[in-house]
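The complex is shown incomplete by one protein chain, all other protein chains being positioned as in the whole.
Just so it is clear, A and B label the chains in written order, and each chain counts residues from 1 on its own.
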Amino acid sequence: VSLTTDFGLRDPSAAICRGVVLGIAPEALVVDISHEVAKYQIRDAALLLWCALPYLPVGAHVAVVDPGVGTDRLPLAVETARGDVLLGPDNGILLPGAERLGGITRVHVLESHEYRLPVVSRTFHGRDLFAPAAAHVALGVPVDALGPAHDPNDLVQVGWPMPEIGQDELTASIVYVDTFGNLKLGAEAEDVQAAFGRLEPGTALDLEATIDGGPPKRFRARWAETFAQVADGEPLVYEDSYGRICLAINQAAAADRLGLAEDARLELRRA
Amino acid sequence: VSLTTDFGLRDPSAAICRGVVLGIAPEALVVDISHEVAKYQIRDAALLLWCALPYLPVGAHVAVVDPGVGTDRLPLAVETARGDVLLGPDNGILLPGAERLGGITRVHVLESHEYRLPVVSRTFHGRDLFAPAAAHVALGVPVDALGPAHDPNDLVQVGWPMPEIGQDELTASIVYVDTFGNLKLGAEAEDVQAAFGRLEPGTALDLEATIDGGPPKRFRARWAETFAQVADGEPLVYEDSYGRICLAINQAAAADRLGLAEDARLELRRA
Partner (left out) sequence: VSLTTDFGLRDPSAAICRGVVLGIAPEALVVDISHEVAKYQIRDAALLLWCALPYLPVGAHVAVVDPGVGTDRLPLAVETARGDVLLGPDNGILLPGAERLGGITRVHVLESHEYRLPVVSRTFHGRDLFAPAAAHVALGVPVDALGPAHDPNDLVQVGWPMPEIGQDELTASIVYVDTFGNLKLGAEAEDVQAAFGRLEPGTALDLEATIDGGPPKRFRARWAETFAQVADGEPLVYEDSYGRICLAINQAAAADRLGLAEDARLELRRA
């Protein structure tokens, strides 16, 4: 069972979800992916799951960034081709991760009272709905016992900015800033290949960044395979260990140094 | 075995306590409730335990926010009616949690050398006293083997501000600000019931907040059952998922927006 939330590690909520799982399924291995997702940032959590799930054992994965808790948004169990069950609200948080586990095989709505806590609050479904369901899945309860089937085509999608691929030109958005200050783009290695063909390490790229329609920032970076291929303090563009394209500065926080943040739009061109 | 401390996750102290437990009781399930309790804030930790313990399996629960470490304050093992043993210093940290687990059945002082580390430092009793005792409790050592009995009536209490219930009027203090910036009050659902009778969702309340005797801040909020019952950016007063009364702003941090913090005193009246 894995847990991904924006609950914060100072508060007890994450531990409570873990406790609820272990109360129902004492033999379960519980792995915290992150409880420090930026508050209400559904897309951030979706990206973390996209990164992490392929490296976790097959299991039940709870994801709760849930600004709509207590409304009529559906609580879901999403089964993947790899055999995992993803549990969370119908706000798109589960979909990129499910895609990376082979895609969705079926979706059920968590309505069965048998697999919830006896009292379900209006503000903490992680504890009352999702964690207990995950624990029961870990014990072998099949996903269709959790509630009625739901059409995968009706799921709410998370807004995920797509890259634009041109001739020797690629435009993509910053979708995540990691704790090192590295900037992860909404583009993957195949998009760079499609735009530029094969890039040799050291190739200079001209970048133009726009934030919220403000004046563009221009700077140069080198395509690299490792951080150490550029000098300390120099910017690089590289394929990260998940196949995602990133902008970073060797030994420094690119977000701070370049004044960039999530949702900035970047144009990359050969210099 | 659960662990709640103000040790901070950057430092190794929390992991060391976990390691000590696992060295003695390798089969123990260890759950971190929080290691990010604000430094020296005994009441914060007591509140986290009050929230979390009912959702954790019966077990040994270590709580260390211990500004008096190395003085003659007593190291305690507190047994509860549910069957848990709470371990920590005699500064009140254990009492609200024990209350929620059915109340105290007996208290013993950790004096038995058999259930400590061989050398006990003057500055890290979490590692040297409380974690080893918890591990031995998890292995089945009864609480009266840990040291001499202590009168529960002699325990140090944590300062816990009580609500004042009036006619259509309730006064309570902010006792905790969570990581979302929600403000938790020293009042529970029954106090609201006693002051106002049953409140319909949408009922307007006038609030007056005083901090440290400064000029009062006045604002209006609505009683709600879910965040989404008020617009984004609007304040609400609600019963949280533990039965505690809270003040929040939908999709924002109320502490920042309203300029309020722990120990502010709030008067609530029907508008």
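Please note the rule applied: contacts are C-beta pairs under 8 Å (C-beta built on N, C-alpha and C of every residue); 3 or more make two chains touch, one makes a residue touch a chain.
In this text, all values refer to a predicted model and were calculated from it rather than measured experimentally.
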| item | value |
| --- | --- |
| Touching the absent chain when the full complex is considered, from B:G23, B:G83, B:G103 or B:G243 | B:G23 |
| Residue of A:D32, A:E169, A:E234 or A:E262 touching the missing chain in the full complex | A:D32 |
| Touch list for subunit A against the chain that is not drawn | 2, 9, 29, 31-38, 48-49, 51-52, 55-57, 178-180, 225-229, 238, 240-241, 251, 253 |
| Interface residues of subunit B (partner: the chain not displayed) | 7-12, 15-16, 18-20, 22-23, 26, 39-40, 67-71, 121-124, 127-128 |
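The definition used in the following text is that only the chains that are shown with their structure count from here on.
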| item | value |
| --- | --- |
| Separation of mean Cα positions, subunit B and subunit A [Å, integer] | 32 |
